[in-house]
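A single protein chain has been removed from this complex, and every other one stays in its place.
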């Protein structure tokens, strides 16, 4: 138990805190992390003001949602879809272009397991540092190789099982990631604007087939006695997901 | 190469066929599966009528979408979200209630890897047989243990990492799956109607916390030259996903 | 020109102000309403700090969206659909149950014109007063008859062209509004929760046919150069709209 997720039912707030930090000072009083550790996952600890907190085991998605600073966040609805559509599994070797804060990196390295590897490219040094820090704290550093490199200039790895691109100009990387992928394997592109969808789509045509573009919406439902209804607030847009399978050319 | 996915760009059709079946007879001519196998994944084979088919490696989601007969289908948008929210990973021991055709079983067993296990409960013998057949053909039979048993009467396994319920009456199984889960681990419930959401929610209260209910929409975008637009047809509803983390009681 | 809508492009803010108020004090400086009136609709006036405001003619939907205090708001997406589905037009006699702040009252009285009438029922005196004030300020008071009465206890009017119910317990009013409607005419019910949908639906069965329940989503798109994308924030839920046409019984 290195980190714990403290969950405050009032307001449904979550706090990701070091298990060995001694105390956690919240707006609802001080929580003893020693008590949390000794009681264990799933238990309740009371803060100094008598507020109940639950002690949970942090999941990769909890961690990813806590990293919302400075770049667009990757939401579970999108990451989950990309993972299934990419077909990655324990042992997969995966390339990621655009490390950002490392949120998707953590999720990918969770899925590929000890036998797999994530090669993560980032051009902005400060983001690579931040992502390395995040992966060291919350993730699986031994499963990730960080590269301070522009993925648009080439991919070092060959015969990889999937590629994920979350960069502003994915079309500049498409032919390079095509080379690095095994035949039939999937490229997943995540972009926020329709203009990017259009450019990315045409850059993939001919190199990839079964190209699909989707957007995914998630709506929460609230339940109280005799009153089930969707929540008023909703995220209306995160980004578009483009997937395609690598095709090879007949040599003539 | 045991099965291949033949992809016909015209109409975006996909066919899951045995690689050793000799020939595949489509409405667009006969495809030689020997040629497909010799050319390999990602290549193009022409049918007897000159129609181009791509030879792809089937992914678990391809297989899941082919099993739509006789029960509600589980869509990648929902399965992907459930996998991330459950936190399962290589090595996880997972319980599934309601095997159905085995579509989710195949996806789960893909994610947990060789070191993991899926215990899948089903009361209807004909479904268990169908699912066993599907898992044998397309999945990882050695990772799955099928049980012809009503999960509402109890779960044999202890200390499991996640539970997935896709049965009409999940509320009847909630206390049993609570027992079988490790503390802090996640129960995922999938139900199609709001009435089921309400009953399931209240049955989970007190045993689980951080209960979230969501519905997920997916919309496809079509791109042709100078014309990007969402597709006219869309699946408006599949089901609601309820997730919660197991809490433990203070012994007094 | 009794009221004007001042529109501040920065932040897309709108202010509904009396045209004869002299000055409007905004967080972006003071706007002269005399200048606004003399320049006329569609013109630009500059505030004391040099900020540009547009002078627009307020529409009923502008007014309705300004009344969001104290009750649920009625959004144009919902009101527009209800108006079309109800078939109301110039000259219609319409009953409204649940005046609230009078937002829908103003929209309805706008559509029915001078030859039409809106009979609006409200049990809470403070709301009726508020609605009367709003209709007097921004609407067509001569087209509205306010009634401090519970519509569940009966409708005074006969042979009306449409009924709109926006009350917590529409099922208690259904048989009364059925009586007051012309045959084949439409009852529109607006409710926020699924439980209310279910109860309202069954209360309408037999008295109304062609019953339809819908929910309407609206998503805004933002356009900047080379960057078209949906907005991140979205209203995920307002309410469900139930419509049905009155049927008459064979006398036997």
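We call the chains A, B and C, going by the order they appear; numbering starts again at 1 in every chain.
Keep this in mind: contacts are C-beta pairs under 8 Å (C-beta built on N, C-alpha and C of every residue); 3 or more make two chains touch, one makes a residue touch a chain.
Predicted model, so just to flag it, every value in this text is computed and none were measured.
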| item | value |
| --- | --- |
| Residue, one of C:27, C:179 or C:220, that touches the chain absent here | C:220 |
| Given C:55, C:118 or C:152, the one touching the chain that is not displayed | C:55 |
| Absent chain, residues of chain B that touch it | 192-195, 215, 219-220, 226-238 |
| Residues of chain C (touch criterion as defined above) contacting the omitted chain | 7, 9, 12, 14, 40-44, 54-57, 59-61, 76-77, 79-85, 87, 89-91, 107, 110-115, 182-186, 194, 197-198, 201-202, 209-210, 212-223, 228, 230, 240, 245-248, 250 |
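By definition in this document, only the chains that are shown with their structure count from here on.
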| item | value |
| --- | --- |
| Gap in Å, rounded to a whole number, between the CA centres of chain C and chain B | 44 |
| Whole-Å gap separating chain A and chain B, where each centre is the average of the chain's CA atoms | 21 |
| Junction residues of chain A, two or more chains touched | 194, 215, 219-220, 228, 230 |
